[in-house]
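Every protein chain except one is present and positioned as in the full complex.
Letters A, B and C mark the chains in the order given here, with residues in each chain numbered from 1 onward.
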Amino acid sequence: MSKLLKEVITRVERATDSIFRITVASEYISANAAPGQFVNIKCCDGAQALLRRPISICSVDRSKGEFDLYFQVKGAGTEILAGKKRGDTLDILGPLGRGFDLDIGYRRIAAVGGGIGIFPLLFLLDESKAVVKRSYLGFRSSGQVLLLEEFGERSTSLETATEDGSFGSKGFVTDLLERDIISEEFDMIYACGPYPMLRKISEIAGKHGARCQISMEQRMGCGFGACLTCACMTYTDDGSRHYVRVCSDGPVFNSEDVVFE
Amino acid sequence: MSKLLKEVITRVERATDSIFRITVASEYISANAAPGQFVNIKCCDGAQALLRRPISICSVDRSKGEFDLYFQVKGAGTEILAGKKRGDTLDILGPLGRGFDLDIGYRRIAAVGGGIGIFPLLFLLDESKAVVKRSYLGFRSSGQVLLLEEFGERSTSLETATEDGSFGSKGFVTDLLERDIISEEFDMIYACGPYPMLRKISEIAGKHGARCQISMEQRMGCGFGACLTCACMTYTDDGSRHYVRVCSDGPVFNSEDVVFE
Amino acid sequence: MNNTDLTVDICGIKLKNPVIAASGTFGFGREHSDYVDLNKIGGISVKGLTLNPREGNKPPRVAETPAGMLNSVGLQNPGVRYFIENEIQFLRQFSTAIIANIAGNTIEEYCEMAEILSDADIDAIELNVSCPNVKAGCVAFGNTPEGIADITSQVRKHCRKPLIVKLTPNVTSISDIAAAAEDAGADALSLINTLLGMAIDIEARRPILANNTGGLSGPAVKPVAVRMVYEVYRTVKIPIIGMGGISTGNDAVEFLLAGASAVMVGTACLVYPDACIKVCEGIEQYMKRHGFCRVADITGKLMLNT
Partner (left out) sequence: MNNTDLTVDICGIKLKNPVIAASGTFGFGREHSDYVDLNKIGGISVKGLTLNPREGNKPPRVAETPAGMLNSVGLQNPGVRYFIENEIQFLRQFSTAIIANIAGNTIEEYCEMAEILSDADIDAIELNVSCPNVKAGCVAFGNTPEGIADITSQVRKHCRKPLIVKLTPNVTSISDIAAAAEDAGADALSLINTLLGMAIDIEARRPILANNTGGLSGPAVKPVAVRMVYEVYRTVKIPIIGMGGISTGNDAVEFLLAGASAVMVGTACLVYPDACIKVCEGIEQYMKRHGFCRVADITGKLMLNT
């Protein structure tokens, strides 16, 4: 169950030009969070940045009772967040959403992340009991590359791609997945990233009959299932289409269930 | 002339439970400000606390190029102000308004302040060349009393009154003025404080034919004369009534010119 | 002054306190029940119901604006029958009033829903008249005095529960609309629904909402909402439920003073799941501070400046 919490920030760090890392002390979140879940943050009191901002839980340190968030500064809310200091309290709702399914039977997995979509995959790799864990990370350009060491430690292999070729191979991370998908015989592909990337991965997985879970993004009003603003069109069992909630029915879905429009 | 300035805060101090002192480094303001003028502060960027907040210039240290503000925390804007730290920049417009008239001929003056109205009088006493400077300060209760030492240093005499008698004499500061107004033969009475106090002082001054300048307060849209929201009804020379602007035609007026309603 | 009585009676609907969760921001109460004790909330106006299930609009359905938000959920809901069969029982576990908020394309649909809901275990029906009347050029039912009189009087005939008519603020004269609803048989009025707005993603050169336009709510609209409650209070005799940007007890007191008998809290419930409780506590503190014994003593106690 998720809770309304006021927790203390223990560290604020700049990871790249525009991406910040915030470490939060929270016994409750670190004890209860699962990979793929997120927290919903009220960046400041009052009417400015009125709505909460959803940010994925990137990693959890259960022994210390802390968890990490990585976020990119985009607009008003994340800018306020970036200005937080060690010792400030953070008003969060979490852990929220249905995370990744980490069935013990999945022995060979792929973790495919693009841009700010890489963050929840770190926690996933931590918790997965798979024997083979192949990570594929995509970035726009070398300036955006981050967390390679952390991903390296948690993966059997790690490959990166940048769109401009300034780091790793040139092209899309989906190219790497497509190259390996047959030979690697993944039990599960986990993916998080921008919409076009997820659509492409769904296509690839579908074509090769591979199983795949994707973490969707959508603008959210509440983050806990009450307002129905975060709609995602999915196929139901009888093949008809139906809007479900990204925040509480997701954010993780089986790729074959999502209707890409 | 007033300017749009970004100046650095050099000190933030809590003066009483609800009153804060902020010292701002500003060559421009300290060189150009006159007693009775104010600055208009954008407490934070963006739409929160949208309008600027007018705060009187309480004292100026010309040698250091600094000035002091004292303000009471009331609502959103002053609360943000109170949270400022040394080194933060302050977005101010100033110095604004027509201050007190400090004619060299005024040899005996009274400075009558009530509550947060005492602040501009400190700067006035600093600049006045009068020989006799009697200060009368009124507060709600002992908990609100402040700046006695500073006023003492700058005055020939200093008396205080509190409404509940918990400090100084019991009653209103206007009682003290009324007691002395005949015997002291002030060349000018300077007053700043809540509306009822100013009305009373105007009455007293009028009754005794004493000259009196009062600093008015009004809710302001701009603070520099453009929006006409800060209206104050005054008598014109021909005896008719006319709205003028507190921010730029005032805030200081001759008490006989103000129409109290 | 020793006893602060928070109960209110609105056209026969007895509320333990004057704070009601606004329709569309509280689902059917399930999600919020994880965070707050629903027994402490005066009432819940459930997600807008339609005769048949609705999928709603394409996403994105929400955009943040200065001190506000736009939504274009488009009435996604499982239909009135599903509500009766699957949701009322859950809500009835709690001692809170259940208000069924209904919407439709035609007056006939509203009437049929009123008929069905009159036999259900709910406390009142709230008519959302901000929807386009498909038989009348898709002008919203609540946009004209004639339109609102028509729908109110017809639904009235089928409604055996207290009938609250929820007014849209997108009109020239809210008092004319309110008077028409009162004359046509409304037991109470609630206002305001959302203001029509648009936000544009200037990089994509497209509206942020897939639906292009949406309804504005949140603190930004409060001054408009308070003004409308004030105008309506001077026009009608039936009780008013005020809303629009309420996040604190002090916000709620503005509406009560302006003439509301109770308030609804919408957007704030999305940001703070426990917003209704906080608003209620704030009202209670205000009452204690000012020596008001009953909520009804605040209603309409605004003194006008002259």
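As a convention for this text, a contact is a pair of C-beta atoms (placed from the backbone, for glycine too) under 8 Å apart; a residue touches a chain by one contact, two chains touch by 3 or more.
Worth saying up front: this structure is predicted, and the values here are computed from it rather than measured.
Of the listed residues B:Arg21, B:Arg52, B:Arg98 or B:Lys133, the one in contact with the hidden chain in the full complex is B:Arg52. Among C:Cys111, C:Ala186 or C:Leu257, only C:Leu257 touches the chain left out of the display. Counting over the whole complex, chain B has residues 1-4, 42, 47-52, 76, 93, 218-222, 224-232, 241-243, 248, 261 touching the chain that is not drawn. Residues of chain C that touch the chain left out of view are 58, 65-68, 70, 143-144, 170-173, 195-200, 202, 205-207, 209-213, 216, 218-224, 226-227, 230, 245, 250, 253-254, 257-258, 286, 301-305.
Definition applied: only the chains that are shown with their structure count from here on.
Here the spacing of chain B and chain C, counted between their Cα centres, is 46 Å. Chain A and chain C have Cα centroids separated by 36 Å. The distance from the centre of chain A to the centre of chain B, each centre being the mean of the chain's C-alpha atoms, comes to 55 Å.
Across the assembly, chain C contributes 67 as residues in contact with two or more other chains.
Looking at chain B, residues 47-48 sit in touch with two or more other chains.
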